[in-house]
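Removed from the display is one protein chain of the complex; every other protein chain stays in position.
Labels for the chains are A and B, by order of writing; each one numbers its residues from 1.
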Amino acid sequence: MFGRLTLEAFQHDWIEYAAGLSMVFGALATVILLTYFRLWKWLWKEWLTTVDHKKIGIMYIIVSFIMLFKGIFDAVMMRLQQVWSVGDSMGYITASHFQQVATAHGVTMIFFVGMGLMFGIINMILPLQIGARDVAFPALNSISFWLFTSGAMFILVSLIVGEFAGTGWTSYPPLSGLKYSPGVGVDYWLWTIQISGVGSLLSGINFFVTILKMRCPGMKLMRMPIFVWASFATMIMVMFAFPILTATLNMLTTDRLIDTKLFTTEAGGNPMMYINLIWAWGHPEVYILILPAFGIFSEVVAVFSEKRLFGYKTMVYAIFVITFLSFIVWLHHFFTMGSGASVNAFFGIMTMIIAVPTGVKVFNWLFTMFQGRVRLDTPMLWFLGFAIVFVLGGMTGVMMSIPAVDFQVHNTLFLVAHFHSVIIGGVVFGFFAGYSYWFPKFTGIMLNERIGKWAFGFWLSGFLLAFMPLYLLGFMGATRRLDHYEPQTGFFPLFAVAGVGAILICIGFGLQILQILVSIKENKKDLSGDPWNGRTLEWSTSSPPPHYNFAHIPEVHSIDPFWEMKKEPEMKKKPLHEIHMPSNTGVGVYLGALSFIFGFAMIWHMFWLAILSAIIMVGCLIARLYEKNTEYYISVEEIKRDA
Amino acid sequence: MFAAFFAAYAVLKDGVNSGPSGKDLFNLPYALIETFVLLFAALTSGIGSIFVHRRKRKRAITFFLITALLGLGFLSMEWIELSDWIQRGYSWKFSAFLSTFFTIIGTHAFHVFFAILWVFVFLIPLFFRQITDTDIRRLSCLRMFWQFIFIVWVCIFNIVYLIGAL
Partner (left out) sequence: MIDVSHKWNSSFKPLILGFIAAVILTIFSYLASSMLLIATLAVIECVVLLVTFLGLGLEAKPRWNLLAFFFMLAVTIILIGGSVWIMNHLNYNMMPMDMQMHKQMKGSL
């Protein structure tokens, strides 16, 4: 009845116990507080069942922050091991545990921090920037969020029940196949990504349709904010790349579950095909992560230079060149697998070319700043940090696009430093720029600027200290996922510096948490709705916006419509109409919970439970299809009261 | 997604593990009949959809039901063919070729299954009430789904069965 789940699954070493128990304690504390303050009904009605894109976006970010905390913790654990485990000392965790931490760190950061933060911001901002009231499919939006959260639960639960994969975040077979990883670790990995991947794909469709069909009158495609263009391109990449991931994970799952011979080393299977396919998804994935961040910077740089973004058209073209090219560079992730000179040369050249549109964008941002009135508030500082770190990372990427160079540094810490430079410098700094920029809009209070600037300082210096040594270490021959080395290698001092950097990053993150608490206490309200002198439509609403976003759907005549609206304030009072809004629904929560049960059952081979939960999930979908009360109307009186 | 599966098929189809390849296993006349069954299903779903637009409830129901039945027929034929192979020992466990074959056919069949289920999900309310705009939208989507299923099958039939048996 319990499949292969036995009490042994709950046995761990002391560190896993400590981590697992503190997690359970945190969850329990939350439950107790909610019960004590009698907030369950409020939580269910206002947040869990909401289909409001703004709230869903906030929930994405909250979950991502929790996962960011966990991911940073994993990183610190790795740094600690790499400082400790030298020569005779074997550090404080076993090799297998270290590999699980490394794998979990990668999965957490890419899927649940990177994707979560980006999808969260897109959720919050996109409808507002195109003058819409919500996304095209609000209930589907909720479902996507809950599938995302359900996926995250797998990593967290694996800490208590069973183990996680020790294969690296891309989990290559044959190591991840049945023969070499018969335990539950890789299965956890498969289901966490598969389920959250479905959520991502559904969001991709949702936002794509939203942008095409729900723009307000006058917002032609070439008048959309660049952030919207970036999101549009991202969703296209999501729709075409994620099914590749679904198929590939499916094939690995059948290899493990029903003994297919797709990626095995025997019976005609070919593990290299997995690597080929996973990176055919993996490369677009990293552009999916970065493009929204580029979009955020386009918004921030224009507003904080008080100047229109330079080169709107070329920005759009660059975005689409990146989108297309991202599908023809994937082999650069496995130059060393042996496809030979002609194949490597083609993909190497394509990879070099894809740097060009990105360069165009960077120059356009810099040209926007030129002769603008640059205000170095926190969002702009994050942009400057990005300009340094991301460009550095991008340059090392171009270095590695030369196959001959890549043969030397593939899978060394040089590679690790490269992708952390572009992901932290790009995605994370981009998120923080957007976060500090849009926080007042969604909460109605200003973030404490001083703490924000200190946090930035710690993140930037921490990042540089943590990752610049890794470039050197890579050249010296240090491989990735390394849990032990000899002192003669000379790695130790550099790892020590990196460790200090990690601590600085932790302080930076801690300051950001502090900043939220201080800001709530200081309660500096944003009463105008436009604290930064913004240019786009979201700033025309109150802070926070009413749940229907706009009392009147705006009509737009140019790029930067709000900037234009501020120059010529419209005095005519247009009549108010009833507003048609989607109702809350529990279908997202139910599907999320059921998908978790389904995945858990599949992992532990409790097939009766898997089938049962699958049937109930289909039942939920059918019930939703028959649901009549999916919409309601907001009366004109209520709109007048909000004004 | 199907592109990824086809890519895997293209790469792995020669991994026969000293066992049978497509040439040895495929019953082409049988597959041809399966193709026609599914083609008729795509046709009837299209006809049903036109009647839905014209709000002719009874005819719409009839044609979508025929679609579902044809779909069931298709699945039954696949079931018979594949279970015969499994009984002879040639399941997906045997070789990479069989694994990738079963994966493609299986994924396609999984989609056919849901298309059939969804015919019933959408059709049952129509027994009790008139056609609404929502129904038109949903049944149009379902019709497109059925037609895509057939188009994918055309690729499977030609690339996997016909070319595989050359």
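The rule we apply is simple: a residue touches a chain if its C-beta (ideal position, glycine included) is under 8 Å from a C-beta of that chain, and two chains touch if they have at least 3 such contacts.
Since we're looking at a predicted model, the values are computed, not measured.
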{"item": "Contact with the hidden chain (one of A:Leu28, A:Leu212, A:Met399 or A:Ile615)", "value": "A:Leu212"}
{"item": "Omitted-chain contact residue, chosen from A:Asn270, A:Thr585 or A:Ser613", "value": "A:Asn270"}
{"item": "Residue of B:Gly46, B:Gly73 or B:Pro125 touching the missing chain in the full complex", "value": "B:Gly46"}
{"item": "Residues of chain A (touch criterion as defined above) contacting the omitted chain", "value": "212-213, 236, 240, 244, 270, 272-273, 276-277, 280, 324, 327-328, 330-331, 337-340, 342-343"}
{"item": "Residues of chain B in contact with the chain not shown", "value": "3-4, 6-8, 10-11, 28, 32, 35-36, 39, 42-43, 46-47, 49-50, 53-54, 136-137, 140, 144, 147-148, 150-151, 154-155, 157-159, 162-163, 166"}
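Going forward, only the chains that are shown with their structure count from here on.
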{"item": "Whole-Å separation of chain centres (CA-atom averages), chain A against chain B", "value": "36"}
{"item": "Residues of chain A touching chain B in the complex", "value": "243-244, 246-248, 250-251, 254-255, 258-262, 264, 266-270, 273, 276-277, 280, 618, 622, 625-626"}
{"item": "Of chain B, residues touching chain A in the complex", "value": "1-5, 7-8, 11-12, 14-17, 92-100, 102-103, 107, 117, 121-122, 125, 138"}
